[in-house]
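A single protein chain has been removed from this complex, and every other one stays in its place.
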Amino acid sequence: MIEIKNLHKTYGSGPKAVTALKGIDLSIEQGMYGLLGPNGAGKTTLMRILAGIVHASAGSVWVNGNDMKTDQGRRQVKAQLGYLPQELGLYPDLTARQFVDYMAILKGVDDPQLRKKRVQAVLEMVSLLDVADRKIKGYSGGMKRRVGIAQALVNNPRILIVDEPTAGLDPEERIRFRNLLVELAAKRFVLLSTHIVGDIGQTCRNMTVLSKGEVRYQGNPAELTQLAKDHVWTITSPDGAKPNAGLTIVSMQHMPEGVNYRVVGADVGRYPQAVQEQPSLEDGYVWLMK
Amino acid sequence: MKKFLGVLRYEYSMSIRRRSLLVIMFLFAAFFIYLWADAGVQFQQREDDITQALLAEAAQTVFFLNLFFPVIVGVSSADRAVRDDKLGVREILRSTGLGNFVHVLGKYFGVAFSMLTVELVIVILISTILVTLSALPLAFVLYSLLAVMLISAPAIFFVTAFSLACPLVMPVRVYQIMFTGYWYWGNYLSPQVLPTVSNTLLNASGRFPMIAFFGEKVATNWASVSHTEAVANILILLGCAALALTAMIAYLNWREKRA
Partner (left out) sequence: MSRLNYTFQAFQKDHFWLPVAVMGLFMLITLLMTGDRQYSVVRAFLGFTLPLLAGGLSAYTFLEDSALELQFATKRPAWKMIAERLGLVLFVIVFVSLTFQLFIQLLGVSLSPLGNVFQRQLVWFVPCLTTLVLGGAVSLMARNSNGGMAAVGGLWIIQILLRGWFAREPVWRNVLLFYGVMDPLGQPRILNQITLTVFSLLLLVAAHTLLKKQERYI
């Protein structure tokens, strides 16, 4: 159980201070939990606080009964943590196998036999086995990301925090990783932040939308989708003129009969040809952020 | 030209806005002021030619500052060029069509001027304190600035060029450690202890211009220096800087072609 109460985080002080989180209240159960929000919303800050790297300015955070205000509590959480930072740095001179092994040692997987098995297993999970003995500096962007995923999993963590893990992965690998997270979430806390709204809809039972450091929505993805009910339309515009009047265009497509716009908005009175559509999670998110 | 000035302005402000380095520089400068106050200033005895005495004192102040200031200049400008590689800025710059020549020169003058600014501020500070404490004529501040231009500025231009170029081909920390060692070995170590360049025109301590132009010998056993030698010394230092920059531009061009 992760319990967050009235969490504030301010970076810096004086006139240059930035308040990244302004009074967050959340409680997160075991399973898969999604974080959505525009750039700068505070997702990474929240995840770093849960990982014990950044300290809260005010409020309380308890993770599995450990108070994140104390050294002791943070150490307890880190002992069961798998963390994939948004800006992942690796050691280019090590091979993937060495790197994951090194991280396993740092995470306290001390038994060499067990460690070897774990390293092998996680490298297989991210399908890096065939290049595992090559130096990381020769890897592609997505391959590096997968090394990051492997090191997060290597200590068999009870709490898994992954910050935009699928950025840069190819579609197949993204789907595989998504499924892997769901599997892992059966017995763990998995906290996922992403900008790919669909990924959350397909995996998370519960989610939060952050915006400007505040919680804008908390609940399950289906309810968020339903928020946009009766507000999603397709408008075909023969001359290609963009619909306006407070409508957000979520997609557009050039067709022989004109341009098809999918829009989210309250009022389409000016467009009699508008056709109502079933909302998706993305539409729900757009409607929420309007 | 517009691009050059743009790079220069950017590099200047990025380089001078490093709070921690400024703090360190001023801490060392404060220690120097303490030394100066402790040693006591003795002009009163040399009233026969006050201008000469003031010039000599100004030269000596700058010479002493030059003992350590270029080390901090060299260390703190060593990351300026490799940083572009590390942060991936070089790739972006290349896609804008900014040539290496303009970029390197803009960076060089930006960094060098920023360091010179800091030194000028320190020297103005020190000389103003001296003027107030020992009731010297205000001209002393001007003489000090003149001394910076002739004694210290060549060293800063020399050091900055190498600090930008060398770390491209070796780790920054290796360069910085070697450079600190070099500053002592190549400028102040007596050739009697180890073979060194400190007695040649490659000496960057400002000793030659100090003796030739200001008539100040810190130690009485130092040999006299003619004006020609001092000018040659400054020109050689600037020439070395130009060579280092040329090599740097050539290296960057070569690396781009190979990539």
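For reference, chains read A and B in written order, and residue numbers begin at 1 within each chain.
Methods note: contacts are C-beta pairs under 8 Å (C-beta built on N, C-alpha and C of every residue); 3 or more make two chains touch, one makes a residue touch a chain.
On a predicted model such as this, the values are computed, not experimentally measured, just so you know.
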Using the touch definition from the header, name the shown chains in contact with the chain that isn't displayed.
A, B
For the chain left off this view, which of B:L87, B:I177, B:L235 or B:A250 is in contact with it?
B:I177
From A:R48, A:R146 or A:R178, residue that would touch the chain that is not displayed
A:R48
Looking at B:L138, B:V193, B:A223 or B:A259, which residue reaches the missing chain?
B:V193
Where chain B meets the chain that is not shown, the residues are 18, 20-21, 23-25, 28, 31, 35, 67-68, 71-72, 74-76, 78-79, 171-174, 176-177, 179-181, 183-184, 188, 193-194
Over the whole complex, note the residues of chain A touching the chain we left out.
48, 51-55, 71, 75-76, 78-79, 81, 83, 85, 87-94, 98, 101-103, 105-108, 151
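The rule we apply is simple: only the chains that are shown with their structure count from here on.
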What whole-number Å value describes the gap between the mean CA coordinates of chain A and chain B?
49
